[in-house]
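To start, the structure under review is shown below, and the notes come after it.
Every protein chain except one is present and positioned as in the full complex.
Coming up: chain A.
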Amino acid sequence: MPKPVIEVEKLAKSFGDNQVLKDITEQVNPGEVIVVIGPSGGGKSTFLRCLNLLETPTSGKVAFEGHDLTTLDTKSVNSLREKMGMVFQGFNLFPNMTVLENIKLAPMKVKNTDDASATKRAHELLQRVGLDDHADAFPDSLSGGQAQRVAIARALAMDPEVLLFDEPTSALDPEMVGEVLNVMQELAKEGMTMVVVTHEMGFAKSVGDRIWFMADGYIQENNTPEAFFANPETDRAKDFLSKILM
């Protein structure tokens, strides 16, 4: 049994009186692709953001490679965040920089990579997501699908151990969803550990190693895609599936 990359123990998170995450204990193993699904407002984004401490947990433990993030000082949290890339629903590219600069910024400013190697690496990553010809474009000239692929390349530039995706295709026109999912599928094949919040059930079935079904602040089911989609155990999951598969 390999050592888990991420361990979550008794994680809880409240915003004021609103207890969004109640009691979550799960683990992510190296190379695994976890797909988190569930109804809107169920706390999926909050959970994902607790993993890299963009959101501070109210209680519980979030450990990355054995280090409990909640007990570390800011500096160590910053350096552990490098190893957990994140891709957002809204891309969040830096609009004042070119595609290339977007990708080079963090390696150069955080890892002190020199310009030449950062540029070289950025071009490699852009080739990998099929966008090297857009290196000098500004983000507002890109389509949604292209922007999201750049965002993935930007996250990869820090050589992360884990990639977190929060509904990476929800803001895209339907015809662009495929190009982004393809890149993600490639990454999964190469052995990248990923936690993906998505409503793309096809992706969940074909790429996911495990499905976490999340609702009401709990992970209600943790199962293989085959088992989950064939036999949801809880009424909550059955209800959810019946709605989205309609």
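Just so we're on the same page, a contact is a pair of C-beta atoms (placed from the backbone, for glycine too) under 8 Å apart; a residue touches a chain by one contact, two chains touch by 3 or more; residues count from 1.
Assume contacts and distances are computed from a predicted model.
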Name per UniProt, for the chain absent here [options: "Carbon-monoxide dehydrogenase medium subunit", "Anti-sigma regulatory factor", "Protocatechuate 3,4-dioxygenase subunit beta" or "ABC transporter permease [Lactobacillus sp.]"]
"ABC transporter permease [Lactobacillus sp.]"
Hidden-chain contact residue, picked from the options A:N52, A:T113, A:Q146 or A:T169:
A:N52
Looking at A:K10, A:K109, A:K189 or A:K238, which makes contact with the chain not pictured?
A:K109
Among listed residues A:V20, A:V62 or A:M86, the absent chain is touched only by A:M86
Touching residues (missing chain, whole complex) on chain A
49, 52, 54, 74-75, 78-79, 81-86, 88, 90, 92-96, 105-106, 109-110, 138, 151, 154-155, 158, 164
